[in-house]
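The complex appears here minus one protein chain, its other protein chains still in place.
Up next is chain A:
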Amino acid sequence: MVDIFRASTYIDSMTEATDLAERAGDRDPRIGLRAVAALRRLLEQLEAVQVRSARNQGWSWQEIAAELGVSRQAVHKKYGRQ
């Protein structure tokens, strides 16, 4: 009884691990590219949140740009109009 139970748990976790490995190491470029695109979309929203928050706290465009590692013009062009 116990052994059978153990065996099936073992198989379950093996299946899970195999699934995970397949997903992580998948050679299908679509999966990787889709993840990058999703990450980029998420990044855009996160950046907007942080820039908005900094502006609300009185940060200058120069200060924000320095933290983001981009030029002041780039930040201002992207968010300045708002």
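Note that in this section contacts are C-beta pairs under 8 Å (C-beta built on N, C-alpha and C of every residue); 3 or more make two chains touch, one makes a residue touch a chain; residues count from 1.
Quick note on the criterion: contacts and distances are computed from a predicted model.
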What does the UniProt entry say the missing chain is called, choosing from "Protein CotJB domain-containing protein", "ABC transporter permease", "Peptidase" or "Sulfate/thiosulfate import ATP-binding protein CysA"? "Peptidase"
Can you name the residues of chain A that touch the chain not displayed here? 23-24, 26, 31, 34-35, 37-39, 41-42, 44-46, 48-49, 52-53, 55-56, 79, 82
